[in-house]
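Omission of a single protein chain aside, the complex is shown with its protein chains in their original locations.
Note that the chains are named A, B and C in the order they appear, and that numbering of residues resets to 1 at the start of each chain.
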Amino acid sequence: MTELDLPMIVTEIAAELAAETERGQVADYIPELARVNPGQFGLALALPDGRVIAAGDTEVPFSIQSVSKVFTLALALGRHGDRVWERVGREPSGDPFNSIVQLEYEKGRPRNPFINAGAIAVTDALLSSYAPREALGEILRFLQYLAGDDDIAIDPAVARSEQETGFRNVALANFMRGYGVLSGEPAKVLGVYFHHCAIAMSVRQLARAGRFLAFDGRLSPHGPRAVSSRMARQINALMLTCGHYDGSGEFAFRVGLPGKSGVGGGILAVAPGQASIGCWSPGLNAVGNSLLASRALERLAERTGWSVFTAR
Amino acid sequence: MTELDLPMIVTEIAAELAAETERGQVADYIPELARVNPGQFGLALALPDGRVIAAGDTEVPFSIQSVSKVFTLALALGRHGDRVWERVGREPSGDPFNSIVQLEYEKGRPRNPFINAGAIAVTDALLSSYAPREALGEILRFLQYLAGDDDIAIDPAVARSEQETGFRNVALANFMRGYGVLSGEPAKVLGVYFHHCAIAMSVRQLARAGRFLAFDGRLSPHGPRAVSSRMARQINALMLTCGHYDGSGEFAFRVGLPGKSGVGGGILAVAPGQASIGCWSPGLNAVGNSLLASRALERLAERTGWSVFTAR
Amino acid sequence: MTELDLPMIVTEIAAELAAETERGQVADYIPELARVNPGQFGLALALPDGRVIAAGDTEVPFSIQSVSKVFTLALALGRHGDRVWERVGREPSGDPFNSIVQLEYEKGRPRNPFINAGAIAVTDALLSSYAPREALGEILRFLQYLAGDDDIAIDPAVARSEQETGFRNVALANFMRGYGVLSGEPAKVLGVYFHHCAIAMSVRQLARAGRFLAFDGRLSPHGPRAVSSRMARQINALMLTCGHYDGSGEFAFRVGLPGKSGVGGGILAVAPGQASIGCWSPGLNAVGNSLLASRALERLAERTGWSVFTAR
Partner (left out) sequence: MTELDLPMIVTEIAAELAAETERGQVADYIPELARVNPGQFGLALALPDGRVIAAGDTEVPFSIQSVSKVFTLALALGRHGDRVWERVGREPSGDPFNSIVQLEYEKGRPRNPFINAGAIAVTDALLSSYAPREALGEILRFLQYLAGDDDIAIDPAVARSEQETGFRNVALANFMRGYGVLSGEPAKVLGVYFHHCAIAMSVRQLARAGRFLAFDGRLSPHGPRAVSSRMARQINALMLTCGHYDGSGEFAFRVGLPGKSGVGGGILAVAPGQASIGCWSPGLNAVGNSLLASRALERLAERTGWSVFTAR
């Protein structure tokens, strides 16, 4: 394969998408998300050599929402190992992110850690070793370490709004508590959950925070280890099969890279050995994933040839 | 990475699994499958250089059953292109392989081409260009070409038994016909479907037949092209997200390679750029995938480091 | 209670409904039903003293469709007694009449004899004592006896159309056969089922045919016995809880009488001790019951005070 001109590819994609007029629907269940300008778009690649190649709105912090589930899962697995899997499965759900139906059929055990119920169960696991405030501190410090950037914080207004309107998540947590899947008090678990979903990051920070997944658990190919290579591989597998809710199969089919999306419009994608990718545009498609970030990643995969499904 | 001693790895795995006493449950819905000796195990790797490394029961033909869905999908995509996706989706189902529930909620459109309903819809697509007998001929010739082996055939006793007992598949086909998803006559479509599921192959033949998925659409890295590289990538993506029914997430998590299983106990797995892998042992686990073939592939992935989720 | 002027009530209701402009949607899945004139309406009451009070289109034969399920159930119970309940339940389904979802969750055992799957299972029970042609003869003779009218017959064009388009019923039958709930060959069972659904009757005939349900199993309060009083009571209970598919609760709430509807627009209702009621108008409401016949029965119940839920 000839040398890729990544800066040009990234710049071109950002320019193309800036010109798109159909930009999807910004999440509107809380005012803080509803008033985000849908015209924004950012793309950043963290490379093996430490460089970050970025274009567009690269420094604007956005609400990472469900993308945070990747990091809390890594933290919980690091702390509790495979015991985490006692309370949550590893199968795609075939249902929207906040469906309670499957939860009932499967006796309160969420299908995977990336649907809301599953992420709440993972948060509950974290609270078996930490008090709520400590847990949030640990999550933030872990993210700051992974990104090599102390300037990552929770947006308190978003956290408050989530808490005030998150009835369905309250339902999920109590439902799991009723089945004994959750061991903590639902209100406490949800407090931590709503706060880690309210973390704000820029695409540059997100790309850097995801490097451990691109480099077999290390922050760079020969850099310091954040998690075991086995765990990095497993989290990538979960992202590929379950990272985009009801659109996971489609993302795997079109983009061919592990990824995790959030309703704030962010997506973290991973090209193993090549790059950790942060992408963001606030408008969502019909299944709740960023319309333009999905499209950008599809073009990036096409133009770079990056796909976990090719011979490389 | 140091040079792998593949022959030794393959031999060791075959020896280990031959010694297993817990071998799962042989499919028993038709007598032809029920009486297969559960003590059998075979593993074969087709490599870029044309070699096949194999151990165990490498030459015994077994009923490939649902593994055939990979090949009929490739044939239908080659013939009809993306129009195939008008009648079948690309999302994991989160349900057993023959569930009719999802089909009702989604108005007769199967979630993906690897659940029974989806494969029946793909067969129906094939029948828009071929008469039933011709379609079966095309499927067989395609497989013989891919494997470079003319000695691949349909087991007529299996096909007959399937036809006599396949009430649930008759239900699925008629259900889809009622929704207008199927355009052919259900009985004709099912005739072809039951016959291609009854194709018998050895693990050696299966490994060779899957080479086009390991080598970006070619029979070897620089060999003749069987399908486009884009199609090979897409089929691999579908195998990873949907290839093991309700156990697809688990297979991705543990093995990390695209794969497709059948109730005859066969699994075709793909390590892009490295090998096409055929594995077989008749006993099934709780979700209907070969217990020992899954375990063998997990060990093979561990010992070779092959995984689509690592930096390589 | 003062003497009711039933002829005037019936005449008034017929006149009111003839004037309705919103008449619902005629079933259109087969041409024979689609071309029925939606402007028609008929109402007939068979009274304890043998009189029939009727108004509107009282002599026009219409396709009774699912109303036939009441009569085949009575025949099967008479022939096989409580063994019929081994293959079908007695609970409302909470789902549309042709749903396959519940059937899967409940392992092929239909919830009640008035959803399609349940009626197919009842027909299968009949076929354990009769050949298909005989079974149809028995059903017709039973209806002719109940109605005291030999001029009741199957509409062969309707039966043929049902057979040609009834893919979903083919699916249901094969699905149940797959679970072993059906013991006969699906095609044969469906042949009989499609034919008894294609029986044509006028509201006058229907009212007379339902007398055994109004008079504790007899054709009049002191007349000949058709079924045991216990069976009449039980069939009434099933009609009340399950007789209008997804609209059964609503019919019980508004009308307060056992009833069974069909997609041909007919409803058989029962005011125990007072009257057997046949009503018909071809246009259907959103859940598949006759819009105007439901409305007529609600008015009749209001003006007569007939309801199983009052002190009388």
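What we mean here is this: contacts are C-beta pairs under 8 Å (C-beta built on N, C-alpha and C of every residue); 3 or more make two chains touch, one makes a residue touch a chain.
None of the values given here were measured: they were computed from a predicted structure.
Enquirer: What are the shown chains in contact with the chain that isn't displayed?
Expert: Among the chains that are shown, those touched by the missing chain are A, C.
Enquirer: Touch as defined at the start, partner being the missing chain; which of C:Gln40, C:Thr58, C:Gln102 or C:Asn289 qualifies?
Expert: Here the residue in touch with the unshown chain is C:Gln102.
Enquirer: Considering the whole complex, which of C:Leu17, C:Leu103 or C:Leu240 touches the chain not shown?
Expert: C:Leu240
Enquirer: Using the definition of touch stated at the top, determine which of C:Ala119, C:Ala252, C:Leu268 or C:Leu297 touches the missing chain.
Expert: C:Ala252
Enquirer: If the hidden chain were put back, which of C:Gly89, C:Gly264 or C:Gly283 would touch it?
Expert: Looking across C:Gly89, C:Gly264 or C:Gly283, the contact with the absent chain belongs to C:Gly89.
Enquirer: Spell out the interface residues on chain A facing the chain that's missing from view.
Expert: Residues of chain A in touch with the missing chain: 99-101, 103-105, 167-168, 170-175, 177-178, 186.
Enquirer: Tell me, which residues in chain C touch the chain that this view leaves out?
Expert: These residues touch the chain not displayed: 89-95, 102, 111-112, 214-216, 221, 229, 232-234, 236-238, 240-242, 246-250, 252-253, 256, 258, 272-273, 307-312.
One rule holds in what follows: only the chains that are shown with their structure count from here on.
Enquirer: Quickly list, by label, the chains bordering both chain B and chain C.
Expert: Chains that touch both chain B and chain C, as defined above, do not exist here.
Enquirer: For chain B and chain C, what's the span in angstrom between their mean Cα positions?
Expert: 48
Enquirer: Measuring from the mean C-alpha position of chain A to the mean C-alpha position of chain B, what distance in angstrom results?
Expert: Taking the average C-alpha coordinate of chain A and of chain B, the gap between them is 32 Å.
Enquirer: Pull out every residue in chain A that's touching 2 or more other chains.
Expert: none
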